[in-house]
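One chain of protein is taken out of this complex; the other chains stay put.
A, B and C label the chains in the order they appear, each numbered from 1.
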Amino acid sequence: MARKITFQQAIREALAQEMERDESVILMGEDVAGGSGTDGEMDAWGGPLGITKGLWSKFGDRVMDTPISESAFVGAAIGAATAGLRPVAELMFIDFMGVCFDQIFNQAAKFRYMFGGRAVTPVVIRTMFGAGLRAAAQHSQCLYPIFTHIPGLKCVVPSTPYDAKGLLIQAIRDDDPVIFCEHKALYQTEGDVPEESYTLPFGEANYVREGDDVTVVALGRMVHMASEAADELANDGIECEIIDLRTTSPLDEETVLESVEKTGRLLVVDEASPRCNMATDISALVAQHAFGDLKAPIKMVTPPHTPVPFSPVLEDRYIPDSGRVATAVREVMAYKA
Amino acid sequence: MARKITFQQAIREALAQEMERDESVILMGEDVAGGSGTDGEMDAWGGPLGITKGLWSKFGDRVMDTPISESAFVGAAIGAATAGLRPVAELMFIDFMGVCFDQIFNQAAKFRYMFGGRAVTPVVIRTMFGAGLRAAAQHSQCLYPIFTHIPGLKCVVPSTPYDAKGLLIQAIRDDDPVIFCEHKALYQTEGDVPEESYTLPFGEANYVREGDDVTVVALGRMVHMASEAADELANDGIECEIIDLRTTSPLDEETVLESVEKTGRLLVVDEASPRCNMATDISALVAQHAFGDLKAPIKMVTPPHTPVPFSPVLEDRYIPDSGRVATAVREVMAYKA
Amino acid sequence: MEITKEQLLKAYREMRTIREFEERIHVEFATGDIPGFVHLYAGEEAIAVGVCLHLDENDKIASTHRGHGHCIAKGCDVHGMMAEIYGKKNGLCAGKGGSMHIANLEVGMMGANGIVGGGPPLACGAALAAKKLGTKGVAVVFVGDGGSNQGTTLESLNLASIWQLPCVFVVENNGYAEATSSKYSVAGTDIAERAKGFDMPGVTVDGHDFCAVYDAAEEAIGRAREGGGPTLIECKVNRYFGHFEGDAQTYRGPDEVKNLRENRDCIENLARSLTSSSLVTPEDLAKIDEEVKALIEDAVAKAKAAAEPGVEDLETDVYSEY
Partner (left out) sequence: MEITKEQLLKAYREMRTIREFEERIHVEFATGDIPGFVHLYAGEEAIAVGVCLHLDENDKIASTHRGHGHCIAKGCDVHGMMAEIYGKKNGLCAGKGGSMHIANLEVGMMGANGIVGGGPPLACGAALAAKKLGTKGVAVVFVGDGGSNQGTTLESLNLASIWQLPCVFVVENNGYAEATSSKYSVAGTDIAERAKGFDMPGVTVDGHDFCAVYDAAEEAIGRAREGGGPTLIECKVNRYFGHFEGDAQTYRGPDEVKNLRENRDCIENLARSLTSSSLVTPEDLAKIDEEVKALIEDAVAKAKAAAEPGVEDLETDVYSEY
């Protein structure tokens, strides 16, 4: 039975259902319960945005507040994953990866290969990313291209409550380390989500909208920018085919290539900084494997190569919006060889 | 007066000449002198490969051994750079960035922007990268795509002793944070290098070889793989134009685009892991801005999406070599629309 | 404690300025005019002021996400700060940084920091520069109880100690890291104990007591200036407002904050000792209070009226040259 819930509720429901199902799933992170050691309420926070609020009351000490020691507790989640647990660690903001990246990319990501296939590390690192909350340069980055770059990691970037729930449950059941990236500006968005537990496979992109004129590849919040633009463009008879990658690693190359084969045009919309990001990754894939199908130059819509500014005026200009997407699509359509 | 010296000697000479010229230049890193606090020789090491050996004897306590605390000493170099020094910090292997990345990408890289332009951070982080020494998964990575991704950082990847010296001197005089990436397999390679001090500008790629048939963009050690391949291909009448990027950020887009305009074909050779790397970055640039000139699909030669294996047999297979480059060039040339 | 009346009045004025600044932002934030995340320093004023009174423009401080008090105490312009918090073009950081990134290197304020534990390595660097350049300058870094568990902080204690850096670590132990008690997250009762493991003097003082902080800072900063190396000063203190604006603080005990405000307030403490020692009259203080009120009123009014950055500013200030 599906009903409308928010992205944030979908995340919490996925966590709760997996913790119900599997004793070995535990949660750890800064204030994921909130209130540990205090004279006041326990389960007071659920993280700064309350995403996990209520889980401590349900699952007690399987939901653990941690000190501000990301290397230690993310590493502990990884070590525990090699020793029989299936931990979900919360890295509050993806921007904080810089204090614990080693445990993620040199340890968790490489165990299986370095150990000749004789290890599994079923750990999930949930983390919030993206601009839009006036959180400035150190709390607004995307950074998923960095995790995508690392062999041994899987990287998930859901765009809807439905995807968030199904992909998170898959992530928890997955035997490889998964970086699960939640766009902070999507937490309050609503969508239909089945009450029962379900999984969505990794490496399967989602056709958000079918169209013959131009393929628009996007992920995370940018999927919504692309959809808005597509609605507007449809009024002018331009039909966009919108592909939501859902996971950047593994990547659904087939779906992207098939679509470009049909449309002959590609636009990639990526909120991450422009150099070595997903926009370049997808563009290069197509330029190498679907060149013959291309009728126009590939276009990328990204923010500028700058940190994320604090000023609302500047941040709004920084974030790719539907207007920029629409303009870019029109340019692609206008191209004459 | 130019003479033949090794890549490693060129690095040391650049450091020595800048330290001579500018009192505010200091060196810090693990064992960059070597011997601190011991009963034996001081200046015993110069880093594990002896790159900085001899500098302590010349400059005394301006060359500082550090504890194994990368966050603290790299951060200290950054803090000192905002307070009047021009520190050169050595991050022994680029693979260790995971324990100090925050200081680099959230602090040094963002100060100028976050502070409204009212800061300069003239710090250089020298670090060794790349495969080939049987150093396995945690001591053989490239990772420069990660630094290239970050706005506010500059990233240098020299391929010859001449470039290494000129670019390192430029890096030290530069007012922005620079990640200076030295391929460990190049340290013993020789080349002509002027004795006197000189700089090479950032953002100017180098035409290693001119040719009309195909543009081969490479960097670091891959430049040499490309050159070997080009020699072989020339015997078959295929003329490669080899472009050495020298710096990945800033990037010399013009040179790449001009060359493709001429040749109509692009191959990018990158030793970094294939996802979101420099190969995708350059491919996307060309697919967006030189599409009309392309006569064939863009090709990328990279390692597979795996950690770097220890086994010599596997590592040799992992690293892109001239054979793979030559084959790829022939495929590009063979393409018929 | 040896301190002149002028210094004491300066201390009172600065503490009052910080308090007024924060109380006012608390009110303005509720109106929705202030963007982003704001962490208020109210209740902890004695620390920033007690420490920074010993510093000159030659000295540097590295701050935290809760940095307004440190900025004011180190001499950042209140108008520029307020404009920055409102994201305006005339802000100290041209509106690009905001509350979590206020900095002014000219006065030795190296920046608030959005990363817990971001400051200590930077302060070690400023101290190293002072030592190498022979400026006699000292670097002070403020860290929270939560920040005392971050590896960057702990590494910095070792580095400062082995290099005998003119660096002082001021731990503001306000009992909480967000909603988590230091009783839970910090092993051991006194964070000052950690210093000893790094062969560094560590002292614990009452952070509500201006004089206690002032004296401890005088000794530590003096020692650092004379080449005697680093010190860690743990100040046990409390914050009045939530972790950030919008935090309901249900994790705190009933009346916890109310009791603190009534019985432990650092400004009331100072005022009492000043007037009781009849060094100054209540009227002197009342006059300062009015001047401060007017200053903050003016800062808020000007900040609200100030111009936003222009879109042409988006891509500037990334590099000095590119």
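Assume a residue touches a chain if its C-beta (ideal position, glycine included) is under 8 Å from a C-beta of that chain, and two chains touch if they have at least 3 such contacts.
On a predicted model such as this, the values are computed, not experimentally measured, just so you know.
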Neighbouring shown chains of the undisplayed chain, as defined at the top: A, B, C
Sole contact to the chain not displayed, among A:12, A:53 or A:112: A:112
Residue of C:5, C:196, C:258 or C:287 touching the missing chain in the full complex: C:196
Chain not shown: contacting residue from B:96, B:113 or B:129: B:96
Residue ranges of subunit A at the interface with the undisplayed chain: 24, 26, 62, 64, 66-67, 69, 71-85, 87, 102-103, 106-107, 111-120, 151-152, 154, 174-176, 203, 250
Touch list for subunit C against the chain that is not drawn: 149-152, 154-155, 157-158, 161-162, 184-189, 193-200
Residue numbers in subunit B that touch the chain omitted from display: 30-31, 34-42, 44-45, 48, 65-69, 71-72, 95-96, 98-99, 133-139, 304-307, 309-314, 317-318
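The working rule: only the chains that are shown with their structure count from here on.
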Label of the chain whose CA centroid is most distant from the centroid of subunit B: C
Centre distance in Å when subunit B and subunit C are each reduced to the mean of their C-alpha atoms: 40
Where subunit A and subunit C are represented by their mean Cα positions, the distance between them in whole Å: 36
Shared-contact residues (touching 2 or more other chains) in subunit A: 71, 95-96, 98-99, 136-138, 304-307, 309-310
Numbers and ranges of subunit C residues touching at least 2 other chains: 93, 95-97, 101, 113-115, 151-152, 318
